[in-house]
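Every protein chain but one is kept in place in this view of the complex.
Order of writing sets the chain letters: A and B. Residues in each chain are counted from 1.
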Amino acid sequence: MEALFSALADVFGTDVTYSSAARFAALLAFCALGETIAERAGTLNISTEAMILAGAFAAAVGFDMTDRVTIGLLFAMAAGLVIAIVHANLSHRLTANTFVVGLTLNILVLGLATFLNRNLEPYSKRAHVFEVPVLSDIPLLGPALFGQSWPFYLIYPLIPLSFWLLYRTRWGLEVRAVGENPQAADVSGIDVNKRRRQGVYLSGLTSGLGGGYLLLGQVGLFEEQIVGGRGFIAIAALIFGGWTLRGAVAGCLLFGAVDSFRLSLPTVGYEVTAEVLQALPFVVTIATVAVFAHRTRQPAALAQPFIRGLT
Amino acid sequence: MSDTLDEAGAGADPVPAIHLHGIDKRFGAIVACDNVELCLSRGRIHGILGENGAGKSTLMKIVIGLVSPDGGEVHIDGTRRFIRDPLDAARYGIGMVHQHFSLVEALTVWENVILGEAGSLDRKAARRRVIDISEHYGLGVDPDARVADLPAGVRQRVEIIKCLRRDPDIIIFDEPTSVLTPAESEQLFAVLRTAVQDENKAVALISHKLDEVLHSTDEITIMRAGSVVAHLETSDATAAGLARSMVGREVSLRSEAAALGLVEEIEALSEHHEVTSSEAVPALSMKDVVVRGSDGSSALDGLTLEVPAGTIVGVAGVEGNGQAALTEVLSSLSPIAEGTISVAGRPVVSGRAGAMARAGVAVIPADRHDSGCVLDMTVAENLFLIDIEHVANMGFYDQANMNRRAHELIEEFEIQTSGPGAPFFTLSGGNQQRVVLARELSADPQVLLADQPTHGLDVGAIEYISGRLRKVADDGVGVLLISSELEELLHLADTIVVLFRGRIVGQMARDEVDLERLGMLMGGAAEVGAGE
Partner (left out) sequence: MTTQEPQADPVEPAAPGGRAVIYSKAREAGVVAGLYLSSVAVALIVSAALVAITGGSWREVFSALLDGSLRAPGRWGDTLGVAVPLVFVGVGTVIGGRAGLINIGQEGQLTFGAAVAMYAGLNLFGPGPFALVAMLLIGLAAGAFWAGIAGVLLYWRRVPEVLTTLLLVTVGAQVVGFALQRQWLLLAPIEGRSSRNIVSEQLDPSRRIGRIELFGNEFPISVFFALAFVVVVAVVLGRTTWGFKLRMLGRNARTAQRAGVSEWRYGMAGLLLSGGFAGLAGSVMVAGGDFGNFRLVPGFAVNIGFDGLLVALVARQRPLLVVPLALVFAALRTGSGFLAATGVEREITQIVQSLLVLALLVPPAILFIRERRRALAAMTART
């Protein structure tokens, strides 16, 4: 026990921990923001994994073609959106089972990315680091929050933007209504399935952007296992957060921190079995959600398809 | 101007606020509206009367833009208009107060009120509007309350605000009183009067209750089987005449009077039912039952209730006072926190799958789609959901045997279906309800809980189900009947108990029912005097 505490103290004493935690948290947050909005509209969207992967690969292609990070990120968002369009129209126009669609898309995109990657072998590298003057000099937290590659900073405006969208616009109100009581929303004159499709589109945009950030802001070069289940951890983060944006962001920070232990424990000199480190984020995620999930209230119509007149 | 307008009588003004002309609508082979003519005039309340299935709801859905007509024209203030969706309807000044399903419980009042509008979200303006309307009509609604926390009567007022917020010229009320206490109904009609007289609005009141229409409207249109069969001034109308037009024949049976909402008729026709039960052990006995909701509040708060074998105990009360929790408990869907439940003297564990059913509690739930059937299974399978072992041998069930038994039930309960193998969801509401009834009764229960068993059914089906309930009780089953329609309780129940905030606050034999006191108990006003 004591050893654990001293290990934790050591880990928390290094700025590597904070930097990598912030990076992982940012990736999760990109996905979780859009995903929260999609789920508030009633879609438990498990194709986030596919959206991130598609985003990452498209970013590589975009960068390879133009040598510009911005174009790469735009490609990433477009790729996420394409997945979202397929998913949304299959499950909220044709009412195919959303889990079946999501899962199949995950497998399809993994195959596509692998296949195309072998054929195209896009070259990419990490975007340059931009250190915000003064702020990045704050000990420990400074480099983590203000000393990252520049796509990282996109998360800062995205968080308030999502808040504004979900809680301060009519669109957001309608999204929330649709996920809680689609029949009532329908009678009030809201196109339920349209709002749900739009929710998924938004999730595709942010998750795609997350994928672009993962590639160009974090990893640099594309490989097939680049996402490694983070899409699902993002979903867990928002369940942890009780389907609120604030809670989802908190969940992302928590799971990002756990993910960073994987990297920082060995760097501060602790010998931990590789497999234990690899499994750590997933085990902690499952355990955390198991503790918190039953206390939160999910959107009442989550994962229930809507067909007018059918209740 | 078509000559049908002249029939409207002396009070109608020359250009009606809305004129529906020759409206046709069919769904597949079924005609919902057949060449319907209807005019709503300013300053008048127009009652639209008809049984369930007569086409009045479809007609109103056409007006509000939820259904598009196959033929006919809609004129608003003399100009022909096309209403494609509810937003169009709002633009032309048409608002509707829905019976159900139009409020999102997780949202606040003001959010609900502006749901479905266009334009940007302005919280301040929305709240102000809610407060203004609430004050103007004396509704007393807090704009920041969460709808989930509000009782049914207040929710109905929120619905009204939601409708009035756009200051509509034409207002449609769809069965507005089904969730209200008598006092709340009266208050509602007072508000309606104000809106009509002071602001010259045109109001349509959809109802299947004769009483209500007779007391609160200026003119009446009666629909039957998709057509308008009569149109007259309310001052010229009599209850008997309206009932005749509505049903298409002379109304003499007591149960039909109940179905049509004729309280006086029921009292006049009242036949004395001999309560034969003198057995010591009641069929169902609940003592000090407490059920806690997920948020810690008490859905049932010390409920004590006895249903003797062979009697019908009617549970009166406004929706949302614990009826749902009562049904859930007796369906093994939620456990009780305190108290005891026993069936025929034997205690039953609550919340354990199937325990209540095994103990002999049959249930007709208020929402059969929720816990009364499986939509995607066949009619035969739905008939044996609980009793599958009955048609099984060594764990294997015999499809042929099952279908044969299903056949017998289908014939006995006059269920209209293409056969035992038909998917359940292809059945009409009335026939679905008969399937539920057939299954529950064929299990030889000790207790039958019927929660709003006739809700949304047509007169024929209501009559049938009422008769069945009576017969079951005569056969010695203890029947617990939950209903929001007092007429139904007065007609069927031997004893009426009043449920208020999760407990029984009063009890009276049918012969001693005092409507005024009943209404006060339902509103929670006379809690103390209940025992006297």
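Rule of thumb we're sticking to: contacts are C-beta pairs under 8 Å (C-beta built on N, C-alpha and C of every residue); 3 or more make two chains touch, one makes a residue touch a chain.
Being a predicted model, the structure only gives us computed values, none of them experimental.
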| item | value |
| --- | --- |
| Neighbouring shown chains of the undisplayed chain, as defined at the top | A, B |
| Of A:L158, A:V219 or A:I235, the residue in touch with the unshown chain | A:I235 |
| Selected residue (touches chain absent from view) among B:E73, B:D144 or B:D376 | B:D376 |
| Contact with the hidden chain (one of A:S6, A:T66 or A:Q278) | A:Q278 |
| Sites on chain A contacted by the missing partner chain, in the whole complex | 44, 46, 86, 90, 94-97, 99-101, 103-105, 107-108, 110-112, 114-116, 118-119, 228-229, 232-233, 235-236, 239, 273, 275-276, 278-279, 282-283, 285-286, 289-291, 293-294, 307, 309-310 |
| Missing-chain contacts mapped onto chain B | 26-32, 52-53, 57-58, 331-333, 352-358, 363, 370-377, 381, 385-386, 388-389, 392, 395-397, 399-401, 403-404, 407, 410, 417-420, 423, 425-426, 428-430, 456, 458 |
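As a convention for this text, only the chains that are shown with their structure count from here on.
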| item | value |
| --- | --- |
| Chain B contact footprint on chain A (complex, rising order) | 168-170, 172-174, 176-177, 180-181, 183-185, 187-190, 297, 299-300, 311 |
| Complex interface listing, chain B residues touching chain A | 65-66, 85-87, 90, 98, 101-107, 111, 114-121, 162, 294, 369 |
